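All protein chains of the complex are present and in place, except for one that has been dropped.
After this line comes chain A, so read on.
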Amino acid sequence: MEAINKQRIKERIKGYLKNPWSLMILIFVILATLITFTALVLLVGYILIKGVPNLTLDLFSLHYTSENVSLFPALINTISMTFVSLIIAVPFGIFSAIYLVEYSKRGSRFVSIIRITAETLSGIPSIVYGLFGYLFFVTALKWRYSMLAGAFTLAIMILPLIMRTTEEALKSVPDSYREGSFGLGAGKLRTVFKVVLPTAIPGILAGVILSIGRIVGETAALIYTAGTIATVPKTIMDSGRTLSVHMYELSREGLFMNQAYATAVILLIIVLLINWVSGMVVKRLTKIK
């Protein structure tokens, strides 16, 4: 039997013909979606076509030489750079958000100044962070081009992002949880760390995930701070390049375009992997048992 609650195509066309604005908007939104989708498919498709055939075992050799153009060291560096930056930025970001939401007086001047600063900072182009890192960590502190200088620069870059997302996550925890906890005789510390923070974890993680995305994709801020050496650094005070920087260098030199595309494929896969894993983590954490 035919469903009676579905508009038939003819009726819908008639409706749209009666109202030209409605028709135009319809065409416009469909077009916009198509263009967006096509752009994405073209981009990913292009990278895959150019990159996948160039994925060779050589690219994953333990050490980089100009023969094998291995991306393996860069892969390791990406992971350690992400790790170190997060270790620096996440605690500071989370704790300052806790201060803003739980401890400071709501709606105070001080808080709104901090908030505006954070918002402004998150809009600054990464090259500016790179130059700052170069002047401060590399030159003034004499850390030279090093993983540490890079990690600190990136940490500063993602700090506002983590702070803002954590703040939103904390704010979305209902006050009734806080009341419930205080009402049982729990102090501020216990209320924040045992009730509020655990509830906000999925939101906080979302911020961390966004940050990982920025770290993995960053080049400008790293070239001037972590440098471009293509090996795994012996210590954190040595220079090393991440995958994105690696790709940038390969294409800049112009000698290894094929390998650059292959690297792009790996980068894409990593980003997808991160998104997938973090999605799973969030789902696991928010699931009602």
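The criterion applied here is as follows: a residue touches a chain if its C-beta (ideal position, glycine included) is under 8 Å from a C-beta of that chain, and two chains touch if they have at least 3 such contacts; residues count from 1.
Here is the rule we go by: contacts and distances are computed from a predicted model.
Q: Since a chain is absent, check the UniProt entry for it and pick the matching name: "Transcriptional regulator, PadR family", "Hemerythrin-like domain-containing protein", "Phosphate ABC transporter ATP-binding protein" or "Oxidoreductase".
A: The record for the missing subunit names the protein "Phosphate ABC transporter ATP-binding protein".
Q: Kindly state which of the options A:N5, A:S66 or A:S176 is in contact with the chain not pictured.
A: Looking across A:N5, A:S66 or A:S176, the contact with the absent chain belongs to A:S176.
Q: Which listed residue, A:I76, A:V111 or A:A186, touches the chain dropped from view?
A: A:A186
Q: Going by the contact rule already stated, which one of A:L59, A:V195 or A:L250 would touch the omitted chain in the full complex?
A: Hidden-chain contact among the options goes to A:V195.
Q: Can you name the residues of chain A that touch the chain not displayed here?
A: Chain A touches the missing chain through residues 105-106, 174, 176-187, 190, 194-195, 198-199, 288-289.
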